[in-house]
Structures are given as C-alpha cells and as structure tokens.
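Of the protein chains in this complex, all but one are displayed in their positions.
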Amino acid sequence: MRLAMIGLGRMGANIARRLMGGEHEIVAFDRDANAVAALASEGATAASSVEDVVAKLAAPRILWVMLPAGEPTESTIGKLIELCEPGDIIIDGGNSFYKDDIRRAAAAKAKQLHYVDVGTSGGVWGRERGYCMMIGGDTETVDLLDPIFDTLAPGYGSIPRTAGRDAADDRAERGYIHAGPAGAGHFVKMVHNGIEYGLMQAYAEGFDILKGKSSEKLAPEERFDINLPDVAEVWRRGSVISSWLLDLCAIGLAKDHALEGYSGHVADSGEGQWTIVAAMEEAVPANVLTAALFARYRSRVDHTFGDKLLSAMRFGFGGHVEMPQ
Amino acid sequence: MRLAMIGLGRMGANIARRLMGGEHEIVAFDRDANAVAALASEGATAASSVEDVVAKLAAPRILWVMLPAGEPTESTIGKLIELCEPGDIIIDGGNSFYKDDIRRAAAAKAKQLHYVDVGTSGGVWGRERGYCMMIGGDTETVDLLDPIFDTLAPGYGSIPRTAGRDAADDRAERGYIHAGPAGAGHFVKMVHNGIEYGLMQAYAEGFDILKGKSSEKLAPEERFDINLPDVAEVWRRGSVISSWLLDLCAIGLAKDHALEGYSGHVADSGEGQWTIVAAMEEAVPANVLTAALFARYRSRVDHTFGDKLLSAMRFGFGGHVEMPQ
Amino acid sequence: MRLAMIGLGRMGANIARRLMGGEHEIVAFDRDANAVAALASEGATAASSVEDVVAKLAAPRILWVMLPAGEPTESTIGKLIELCEPGDIIIDGGNSFYKDDIRRAAAAKAKQLHYVDVGTSGGVWGRERGYCMMIGGDTETVDLLDPIFDTLAPGYGSIPRTAGRDAADDRAERGYIHAGPAGAGHFVKMVHNGIEYGLMQAYAEGFDILKGKSSEKLAPEERFDINLPDVAEVWRRGSVISSWLLDLCAIGLAKDHALEGYSGHVADSGEGQWTIVAAMEEAVPANVLTAALFARYRSRVDHTFGDKLLSAMRFGFGGHVEMPQ
Partner (left out) sequence: MRLAMIGLGRMGANIARRLMGGEHEIVAFDRDANAVAALASEGATAASSVEDVVAKLAAPRILWVMLPAGEPTESTIGKLIELCEPGDIIIDGGNSFYKDDIRRAAAAKAKQLHYVDVGTSGGVWGRERGYCMMIGGDTETVDLLDPIFDTLAPGYGSIPRTAGRDAADDRAERGYIHAGPAGAGHFVKMVHNGIEYGLMQAYAEGFDILKGKSSEKLAPEERFDINLPDVAEVWRRGSVISSWLLDLCAIGLAKDHALEGYSGHVADSGEGQWTIVAAMEEAVPANVLTAALFARYRSRVDHTFGDKLLSAMRFGFGGHVEMPQ
C-alpha cells in the first residue's frame, strides 16, 4: 500500500523502513529536512510539508502520524483534518492519551474521515523483531489497513503457540489486535506501559536487595557478595521470572557491573500516570503500578519536603536531630 | 513506693523525676556518674553499680530498667536475673522487641522473679503531660505496681471522656492499660509506633503536595503559593485531621517555614520494622505502615541501585539516556 | 451580614444555624420545601427558588451554595451567574474540584461577579465546635466576608497556641485561612481529605494487626487477646498518636467492640482521588495516601479479577489449585 509517514524520529523512520522492506510505498515528511532526505535515499518519496504529503497521495489517503504525544500530534492531526477529503484515513501511531483519540476521532468523523490509533511496543528493536500493535478504530478501516499491520508485526516467529486459542482470529498470534473503537488501541498500550513500570520496579527492588546483602551495614556473617550479572543471566535460563526486560537487565549488568554509567534519575512518560488515573476512574486498586511510578518521581529529587517535615516532627516529640549518615 | 531506675537518659531521668514528684523513692543508677549525681541532687539515692542498686533495695525489689533496646537492656536484665531474689520485680520500660520480653520473662520466672514490660509513649513532653503506658505481665504484679503507673500516667486531665465506656476498669482513661502477659505491653507499643510512622507520612505527603503546587514545573495558572505554617495551624482548629503530630508540624513550620534546618535523612527505630514483621506473621495487609517505613529508608540514600537498573533497562529498550534534571 | 444559604442538607443547615446564632440574617433555599420550612421556623427568611433568593437580597448580594459537588453545584452556580448583578458574591462551600472553581471564577469574573471557594472541615460536629475553613478568592472579597468566617470558625478556644507564630495574621489561629486565589481553598481542603484517608488507614492497619494477634492461625504461645477499646482509649492519653480521629475510634470501639455493625464496604468521596492526581501532576510520590485510597476500593469488591489471574499463573507454573481457606 501507499501511505505517508509524518514524523521520522527513531520510531517513525524505522516503521517506514520496515514497511518499505515489505513492499509498501512511503511518502515521508519531517520538519527536519535531513531526516526526510535520509529516508528518501532509501526509497521513500520526500515531501516538504503536510500539504505536500496530502498532495502526493491519492484518495483515499492513508496518513500515519508518528510524533510526540501532546501538542505536536494535536496540531498536525488538526491540520490533516482540515486538509483531508472524505474517506481519508488518519493514523496516530504515537503515545497519545486515549481520551484525546476519542475526541479527535469525533472531529475526524464530522468530516467523514477515519481515525485509527495504534499503540506500538517494541522500542528500538522493533524494526528487526517486528512491532507489537494495539489498534483502535472502526472495523472496516482497520481491516482495510491490514496489509500494513501484517508487515509491521513480528508474525508467528519461533514463539511457542498458546494452547487452546480460538481458531477464528489469528492476528494476536501474529502480533497485532483490533482492540475496539478509536481510543481502545492507545488504552491497551497505556496499560501495557503501566505494567511495564511495575515489572521494571520489581526487578529493580529485587536487585537492590541482592546488592544490599553485601552492605557494610550488616554484620560480616550476614553478608554475601553476590555476582549480579551472573544472577541476571541465570534467571534467563528456565526460571519463572525470565522475560525480555530481564534480558535487558542481563545486558546492562554484563556491560557495567555496578551500573556506574547511570545517574539514577529515572524519567516517566505520561502513560504510567494515565494508567493510575484510569485505575482510579474504575476504582481498581493498583498498588504495584502506582508504587513503581512513584519510585521514579522519588528518584528525581534529593530530599522531599515531606522528609524534612518528618524530621521536624521527630524533633518535636523526641528531641531527635536528624543528620546525614 | 521505693524502686530503682537503671538508665538515666532523657526518658529514664524524667520518669524518675515524675515518680519522685509523686512521693516515690528512687534508687538511681547509670554508667554515667554525672547523670546519677544530677538525680541524687534532686533527691534520689545514688547507686554505683547494678549490685549496689540491688543492695540498696529491700525485697521484694522493684527494678525499672530504662535502657536502649538490644544489648544494653539484654545484658543488664541478664545480670539482674542473676542478682535478684524470688519475688523481686524487673520492669523493662524501654523499647524492647516483644519476643525478647517473652523469652526474658520465662528466664525470670525460672528463678521465681516477676517480669513486667512497659511500653511508654510521650517523648520529651511526658514528664509534664504524663506518660501513656501499655503494660505486659502477670496480673498480681501489675496490680502491685499500680501506684507507680498511677503517678506516671496523665490521669483524666481535661480530655473529654469517651461515651459508652464500661465502668469497670478506668485505667485506660487515666492513661495506662494492662495489655496482657509479658510481651503484650511492648507489642501494643510497637503497633503504636507503626501507626505513628503511618500518620507522620500522611502529613508529610500532604504537605509535599501543597508545597509542590508552587513548583515551577507547573504552568503559572496551575500554581498556588500556599502558606504552609498557616495551613498547619488552621487544621488544628476544628478539622477532622487535628492531632498532636499536627501540633508538632505547626510548631516546626512556624519556626522554620522552609524547614531548611533539617537534612531530610529520617531515622527509624526498630519498632516500625517489627510492626511489619508482625503484620506478615498474621497475614495482615499493611500497605500504609510499610510505605511509611520505606519512605524513611529511601530518605537516607541518594540513589538506589534499583533506580540505575531502571535506567539501564530504559536504555536497553528505548535508547533513553537518563541524565539528572 | 445578610446572605443566602442555597442547599440545606446536614452541612448547609448547620452552617446557617451557626450564622444565625451569630446575628447574621439568612435567606434559605433548598429544593426540599420541608428543609426550608424547618430553617424558617428557626428565624431564616424562606425562599421558594433561586430567583426568589436573588430577589430577597439587596446588592451586593452574598450567596453561599452548599450542594453536592458536580452537577448540582455546577448548574446552580451557572444559574446564579446568569441572575446576579455586578459586585455580587457567589460562595461555593461544598467539596468542589478546585479546577472547577478556577473555571467558574473566570466565568463569574466575566460578568463582574466575585467567586469564593470555601473548603470546610468539621463534619456533623461543626455546628457546635465551629468549622475549619480554607478559603480561595480575591483578597478584597474575602476580607469583606470576614464577619461570616469569623462567626463560623471555632475561634481560639482552649487549644494551646503554637509557639513562634507571626503576629500579623491571626485568622489561622481562629480557624480559617485565605489560602490564595479562587480554587486555592478547595485545593487545600482536597489535600486535607487526602491526608485524612492516610491517617484513617494507618489506624485501621494498626488495629488490624492488634486484632490479628489473637488469630487462631498463630501458635497459642504467640497469641495475645488484646482489649481494643482500651487500647484506643489509652492512646488518647498522652501518646504521640492522639488525634481527633483516634477519639472517634475510641467512641466506635466502646460502643461496638467487634464493630459488627459495620459492613466493611468503605466509600470514598472524590477528594482522595483528586489528591493523587494532584500529586502526579507535581511528580510528588504519595505512597501512603494512595495506598489508603486503594484500600477503600479493595474493600468494596469480593475478589478482583487480578487475584484470579494470579491463581491462573500459579496453576500454570506449579500446578497449584487455589481454594478458599
């Protein structure tokens, strides 16, 4: 199929490349002309503006927007809704908030456009391994785009098949699902990222406990000096907690045993936070996912005001003066 | 009554003073001779060793040990068990682990001694306000010691009486309870401290959120500049969250609006941790008390190894490089 | 002063009564005519509609809206903004979300009206004890309303004064503060309620651990049989964790030792949840406040789907079949 890729960052460019490798035609645009030129040199049709993108596609157009969530995505899709003709399809492949999708899909529908949201996992490895995709939109449009998703997805690969799956819909087994109407794709992707935070923090805490066991705070006979790279490696081998994130722990620890190359300030994208808001809207307790998010907040401050207030109270009732250890 | 006070730190000395003010006689000992001399100048009988303490009391002796939990308490009580005669009473008024009480009470009983554990709350304010006491031991002994507890407790004071209380036992209303056999006093005190951590952290987080509202990370129209000392003060006045700990927050904030005098490293005594162990032994979920304890651990490290592992994973899947903000 | 009270539920009616007791004149309206008649019999001027309320006040009017947050407050204030004249003052005394205040204040200002939000704590005890108030709005208007707040607040009372407070503004000591522009009052009240959840859950977990200590799951020598009403009572007496919420625990336990009259389903108003959203917007970790909120969610379901998924995984790797105990 012929489609536009608007936004040629790491994700957008690699998705375009995987599509071109699958015999699709790409009209490429980014506000960075070098990024456009690079992709054009690999076979894409260069476009010089959003208007030019629209001009270089025939109706019904397919336009994949792959930009940072928030203003960049919002303004570009707003412009596309203005420029497009009935029947055209706008795909938001970024990390948008699902309620923004619901709103934008309604605006698109008012102009007889189709809106599809695609939550994409796979990171920098996706071009090679394929992308795991969670898709929201109306069924007819999602079906029409199937050749695109089929190319991008990992396919069956060598992953063992799950016993007892219904025969009818094998898309999940090939790496993509039609999750529901517009917004459903990003909703499922959002929860995916919420889970990701929880998984990562579980490993982080576990390795912290392993590392702490060699702490000089413990009595000598209480201490072990554990080889953390070896632990990460061995857990990849037949253990219950083997996972792709553990593979990454093993890679990171093999390279830098003490992780001295990392500052310890951990960022979070909006999705972890949105997951907690969703949990609260549904009154679902989510202690693990929330604790994982808050650990990242905490990693980015030296001392909280709250910590100092604890000290002030302790001074108040016990005369304790808290000093750094 | 005549009794010994062994350990004349802030708590022990003040307890002795309140007892002397209530017409009790104190035989005072501490390994710091100055502390003994100070209390002797206020009317106590000075003792120069644990043996001397025992010699200066007539059977049945009453010996109140007020030392740090762990080795100091353990070795002193061990010595007393050796030196004492059948019928003597050993009181552990410190912050011992309740299972240590159970063990020591059995050792005392084997020599026909009585063992009483007293969990004491009130901090540096107790001498004036009276001490809240949770007592473990056999009934006969606890009853015999009643004049001591009666003197130490706050008494009815001006605190409004709770409607519907049974008339029989008014000790709780005067500020002390016989909680059960040996160990029960420190068990109740331990849970008291566990709750204390949770309460303190609730205020700490709330004030953190209030303070964060003036953060430059927020858009200007999202910001408020809230007077935190005034907030603490007004909540003392008819609000649902008024408490003695809030009084201490108000005092601390009035004195130092930005709490700049505090490092933010918050210590924890063993009792918070023991409370969580007790919860786990009973399979009781205690998310709030645990989170409060962990916030203190976290306050004492700059960056956890786990934080760095999160960054290593993020680099692994997304190529993110985490830098301090 | 003469003002309207719109909404005569438990809170609105009692606030009106305390104001009338302080020589203010009340024009009373509620959609329940009986509630209006009841208050009229105590001296209020009855109004039959919002229009009638407006007619029965002279400019500049003062209109206190005391309705459930959400639609009832929104629609009533919307109507008042239509009906009022420049210079009139609309007070939202309910539990509104502070961002709704900011929006409504802007709408009011566009019509030269003043908007004031008052977060009010004190519950059913407020009429007698006085109300703790956190106020948002422009300074001139808040100052103009001072006689109203002064009447409603507890005043100095018998609460010990905090050392070191600045002399200038004594309103906090009398029980109310001007927290900032419109929205700031409800923001501070929201955090107050977030803290309230945390405090309550700390006591709940502590008493759960005390109660669990008599569990038949423990070995007999590990068990204590602790008198919980007495524990709650004694902690009111000189302990570090004394508080008004603990007073309520003591009252509840004195009346019903096993709390058999309560179902264990615990509701939450929106404010706990909004507090967590605020914390996340500021990237402030709030593990205790969140765990407290989630415990309430959890109290309202028998089993989560997540629990069943845990069992499914356990069956998957270990062949464990989970049965109720």
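By letter and in written order, the chains are A, B and C; residue numbering begins at 1 in each of them.
What we mean here is this: contacts are C-beta pairs under 8 Å (C-beta built on N, C-alpha and C of every residue); 3 or more make two chains touch, one makes a residue touch a chain.
Note that the coordinates shown come from a computational prediction; the quantities given were computed from them, not determined experimentally.
If you put the hidden chain back, the residue from C:134, C:200, C:240 or C:289 that touches it is C:200. Touching the missing chain, out of A:29, A:97, A:115 or A:176, is residue A:176. Interface residues of subunit C with the unshown chain, by the touch rule above, are 10, 123-125, 200-201, 203-205, 207-208, 211-212, 244-245, 248-249, 251-253, 256, 259, 262-267, 287, 291, 295-296, 298-300, 302-320, 322-325. In the full complex, subunit A touches the hidden chain at residues 102, 121-123, 126, 129-134, 153-154, 157-160, 162-166, 169, 171-177, 179-181, 183-184, 187-188, 191-192, 194-199, 201-203, 205-206, 208-210, 212-213, 215, 217-218, 221-222, 224-227, 229-231, 233-247, 250-251, 254-255, 275, 278-279, 281-289, 291-292, 294-295. Touching residues on subunit B toward the chain that is not drawn are 240, 273, 276-277, 280, 283-287, 290-291, 293-295, 297-298, 300, 304, 317.
Please note the rule applied: only the chains that are shown with their structure count from here on.
Per-pair counts of C-beta contacts peak for the chains B-C.
Both copies, subunit A and subunit B, contribute mostly matching positions to the interface they share, with over half of the numbers common to the two. Each of the following residues of subunit C touches two or more other chains: 240, 283-287, 291, 294-295.
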